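Note that one protein chain of the assembly has been removed; the remaining protein chains are unaltered in position.
Entry: chain A
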């Protein structure tokens, strides 16, 4: 339960840059990131491997100083005001790190000993369904159990701000679902959550806002629906639809493609295109096997960016919405 409310956003990142190395070997992993996380919201940093998600998150976590730019967590500097920020923040690193020879309960007791106000260890065990594994050594845990133990430590101090670096990577679907429920529960209690992921499904499921990162920059930012809004919807069916008029002439069609016998239409207005297509097919008595129609998903946005189809340079533009864009 969050006990203090700070006015303003829980996390504020302005013009963040982070470089590794120096001179000719220098590599700039984060190239000007702006990000705001309001209380009670979940923000997902989405990107491919190497996009700079972890590098950016480590600065927010206070593990590394920024090369330039500013980071505020709960209105404080994560490095200068470390003690205060840490007390109210829960961090989950990309890879769990616990001594292999301690048991689950010993690990949580050790972690609790480092905290100002930890919850009872027994409660934390129960919350993450680890009570039955309390006396098992860390080295004997499954990947999912280890991640749950890690999360138990992250949440042991009832943090107001939670930073999760790829919380579900490598988990089985059931464990992943459990973590999602946990994150949703955190938001309901008024915590703010900043997480990184390369699972689109996870971002769509969990996040109030999604920031897509590519090559060190945030190239799109918005709600999952907003992000899809400027991408075309797609219609697919098998075969070349012989007997239909020119598909490119259908209303709102942006592109027609065929690949391995599947025809794909990209549409700026799914309903208009689909209506015209189905009417034409009905008029001519043409079957469209395997017909499929879907609004733009985060996936298409993401893939377009990852493939370089979308310009990666524009920093968080207000997307120019086409009229009647496909809504989710």
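Methods note: a contact is a pair of C-beta atoms (placed from the backbone, for glycine too) under 8 Å apart; a residue touches a chain by one contact, two chains touch by 3 or more; residues count from 1.
The definition used in the following text is that contacts and distances are computed from a predicted model.
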* Asked: One chain is missing here; what is its name in UniProt, given the choices "Sigma-B regulation protein RsbU (Phosphoserine phosphatase)", "ABC transporter permease", "Twin-arginine translocation pathway signal" or "Phosphoribosylformylglycinamidine synthase subunit PurS"?
  -> "ABC transporter permease"
* To do: Just name the one of A:93, A:225 or A:244 that touches the chain not displayed here.
  => A:93
* Asked: Among the options A:24, A:83, A:242 or A:282, which residue touches the chain absent from this view?
  -> A:83
* Asked: Which of these touches the unseen chain: A:101, A:135 or A:188?
  -> A:101
* Would you indicate which residue among A:22, A:116 or A:307 is in contact with the undisplayed chain? => A:116
* Structure fact -> Note that chain A touches the absent chain at residues 61, 63, 82-83, 86-87, 91, 93, 95-102, 106-107, 109-116, 150, 153, 157
